[in-house]
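Sharing a structure, written as structure tokens. Questions coming.
One protein chain omitted, others in place.
Chain IDs A, B, C, D and E follow the sequence of writing; residue 1 opens each chain.
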Amino acid sequence: MNVIALPILFPLVLIILLIFIRSKKIAGLISIFASLVLLAISLYLLQLVIKQEVIVIQMGGWEAPYGISLVLDYLSAIMLVVSAFIILTISLYAFRFIKNENFGSRFYVFFFSITMGLNGAFITGDVFNLYVWFEVILLSSFVLITLGNRKEQLEGGIKYMALNLIGSLFFLAGLGLLYGNTGTLNMAHLAQILQDDQQSLLMNTSAMLFFVAFGIKAAIFPLFFWLPSSYHTPNISVSALFAGLLTKVGVYALIRFFTLFFVQDQVFWHNLLLILAGFTMVIGGMAASTHYETRRILSYHIISQIGYMIMGLGIFTPLAIAGSIFFTVHNMIAKTNTFLVAGLVSKLKGTYYLKNIGGLYKENPVLAILFIIPAFALAGIPPLSGFFAKFILIKAGIEDGHYIITTVAILTSLLTLYSMIKIWNEAFLKKQPESTDMMLQSKLGFLDLFPSILLGAASILLGLFASQIFELTLNAANQLINPEHYIKTVLHLLP
Amino acid sequence: MEGLSEILIYSSFLLLIIALVLAFFRLAKGPSVHDRIASLDLIASIVMGFILLYSVLIKNALYIDIVLVMSLISFVGTVAISTYLKQKP
Amino acid sequence: MKILSIPYKLLTFLLYYLFKVIQSNIYIAYDILTPKMHTNPGYVWVPIRINSKFGLLFLSNLISMTPGTLSIDYSEKKNALLVHYLYDSKEHIVLTDIERIQNKIIALFK
Amino acid sequence: MEILLAILIGLLYSAGVYLLLRRSILKFIIGIIFMSNATNLLVFLSAGIIPGKPVFIGQETETVLQTDPLPQALVLTAIVIGFGIVVFTLALKYKFFNTTGTDDLDQLKKTDS
Amino acid sequence: MNSIILQIASRYLKVLLWSFAVLALLRGHNYPGGGFIGGLLASLSVVFTSLSYSPQKIKNNLRIQPEHYIAFGLLFVLLSVLPGLSGEKFLMEGEWISLYLPLVLTIKLGSPLLFDTGIFFGVIGVVTHFFFTLSTKE
Partner (left out) sequence: MNILLVSILLFFGSVFILIASIGLVRFKDLYSRMHATTKATSFGILLLLLGISIYFNSWNVAIKVVLIINLIYFTAPLAAHSIAKSYEDKKDKE
């Protein structure tokens, strides 16, 4: 059973190994190989979960409410697999493109420490342990965002630091109140206690503190300002990593907390979540359509897409939660892909400003196709993954009678389509502006395009095998909505 | 006999509190930064005295280790701050 | 015989140190607690005859702990310690006092 | 004792928030330190305080009513993490000051808009 | 600070601080102390030495780089986890060997001590790394 700790232990081994390796090339090769192994481990774990539903180990042999427990259920396993896949593609991408930077093999060390933090956050079953993993992610992302020491990076790093530190303080305060009220921090035990507990004011305070903390991490509507002003500063591989994985951890924690144990005051919380989801979608989409820098447009898009995931949580039917998980999976893949393609475009043209780019369709049609797959997936064009994700969410919204948010979601997808078409028009169809004709790198090899091809193939496959994936996410959603089995397995109450 | 010693111990707490107030006075007033460092050093010693007296009061020798570490840390801190002051013009 | 003499020397030295410490404390307590100030501070360079580095450290610490003197700086060029004194005594009294301590330390490290 | 500590926590939070609203980055970091100390105290207080014996497993085995030791362990971890984060932010601020020569949060406009 | 007296003192204080650090590490399981405090004390010795000479000089003459200290620390943490992985045991369950030193103190060696040692080295690495980045120029 101890095998479920491997997603944490394996990156730890890699960190130790990579500290001693100076050569970028060797470090890159090791990281590619290691992320393949990580993907294999995650797939094996998903297989195990499909067989056994919930797997638990107790750290140090202490029984559940007292010790830290690591729990693997459907949601965790799905997130593990997707994040391992994204880590594989980014390490492929970084192997090609990080060699010109001045920061040596340091990138890979923190890359794997962020991986360790993510995997730890996905499989832990203890609130304080989740806090620790969040801080691991936070510290390594600080280092990654300022790696290279350029001026804008330091500035973006300070902005990123400021709000995220306050977020983790909120997390810690909420945790203190939660412990003071219930006397336990094990998630399953908390769920058991809070199920039959009457609604008290302090409980809502604690839930609100957690909501603000995770909201900052996930960049929900009033708390998202750190994201667009910091995500476009670092190296594009780091940006892609953050865009694909970091905000989703916040979403994961929100889903976990608000389905497992903050379920008493459903009317208030679900209305709040729906309203904020609507605002997040609309404002992110509108801000994205006003900008002309690719990374900035994509950063605002992240915010806009977070709204959909929160919307699924707000509707709170099995179908909606399944849609939310599906959307998260699709979004992680497509979002990373758009960032990677933007990086490739800037490799060709030397800039991210759309006004200075043009004529890429004629120069490099393969790149154009690679861009159009995730862009249409994000906008929700039928055969691709985004369509099914949005379709499930909208269907769940209509079934449950939330017409306003459904309308907003549909309108926002038009906004997304508009800004994607804007990028397409400006970068690919328009003629190259005369003034800024600087060709840095005229050709992209197959290896440069390979990570995007992988991700694009994944988007298409998600669309083609949508029914199987949907079944998986529906299982996860059912497990989340009816957590009795989870609670009993963790607390050893099963016969 | 017991009463007298108890009075003595409690009054030594009082003395230390007065000493703390005086040291804070110098910390606030101190014309130069070096005066402030000296008073901080003294405050560390006063706190060490508090810990020792408290360990007598609750009859537990566990707190002596804290004094051991604290004397070291206050020393290195003093040296660090004075070094820093020397670097800055 | 030599081995036996070291602990003896160390013991006498420690007693001397303790005596100096108590003496200096009484001086300073008297000075602080009486309303009238007797202080009239000044500086003096004290030449050093000790070769060993540990002896130098010892001497500087001891000077700081004896009544009315505080070692401030060591200059390699002059091979001398800058000593600050508190009382209105003649400089040569401070010098002879420190000279006595130096002799003791030299005897200890022989 | 609990009330005293609660008042202290409130004071620390208000001082921290005040410092967060200043323009200097260094003051911002000091504000973060204040708030993280207040939060640590809050977690520490969440188990209540039972004065008397410190929570150490010693030779004496009689069961006395002790304060719940778990929040203290949590606070210990949180302090360590906070220490690392504060050190990192200070290093970041130092580097930022070296490259730009400014300590003013209002000057940080390059990455916005 | 170019004080020769402090430089002489740092040589003796180094020995003292390292021995205290190891002592704090060893007694840390049941008494106040442990890896974090021991690591802080040990890094204090590096800090004090480099303050009394000059940080730049000490940084150039370091035998083990701070990052390698961190790596060693993580390695020890990993080693403390491994005994649980092998058999039927739970992850990170303590394995104990009692060791009676001829002195008064008896030391119980176990995998939690290994974990503590990992924290010890990690803290040394982190503190010295940040100290040198803050006190030296590139």
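FYI, a residue touches a chain if its C-beta (ideal position, glycine included) is under 8 Å from a C-beta of that chain, and two chains touch if they have at least 3 such contacts.
Just so we're clear, the structure is a prediction, and the values are computed from it rather than from any experiment.
Seen across the whole complex, the unshown chain contacts chain E at 1, 3, 5-6, 9, 12-13, 16, 104. Against the chain not displayed here, chain B makes contact via residues 1-2, 4-6, 8-9, 11-13, 15-16, 18-20, 22-23, 25-26, 32, 34-35, 37-39, 41-42, 45-46, 48-49, 52-53, 55-56, 61, 64-65, 67-68, 71-72, 74-75, 78-79, 82-83, 85-86, 89.
Panel shows chain C; residues 21-22, 24-25, 28-29, 31-33, 37, 39, 41, 60-61, 64-65, 68, 70-73, 82, 84, 86 of it touch the chain omitted from the view.
Please note the rule applied: only the chains that are shown with their structure count from here on.
Between chain A and chain C, the least number of touch steps comes to 2. The interface with the largest number of contacting C-beta pairs joins chains A-D.
Put simply, the chain closest to the centre of the protein, by Cα centroids, is D.
Taking each chain's centre as the mean of its C-alpha atoms, the one that lies farthest from the centre of chain A is C. Per-chain CA centroids place chain A at a distance of 28 Å from chain D. Separating the centre of chain D from that of chain E, both taken as means of CA atoms, is a distance of 24 Å. Work out the mean CA point of chain C and of chain E, and you get 37 Å between them. Of all residues in chain A, those touching chain E in their complex are 2, 5, 9, 12-13, 15-16, 19-20, 57-61, 70. Here chain E touches chain A in the complex through residues 67-68, 70-71, 74-75, 77-78, 81, 84-85, 89-94, going by the rule given at the top. Listed in rising order, the residues of chain E touching chain B in the complex are 1, 6, 17, 20, 24, 31-33, 37, 41, 44, 47-48, 51-52.
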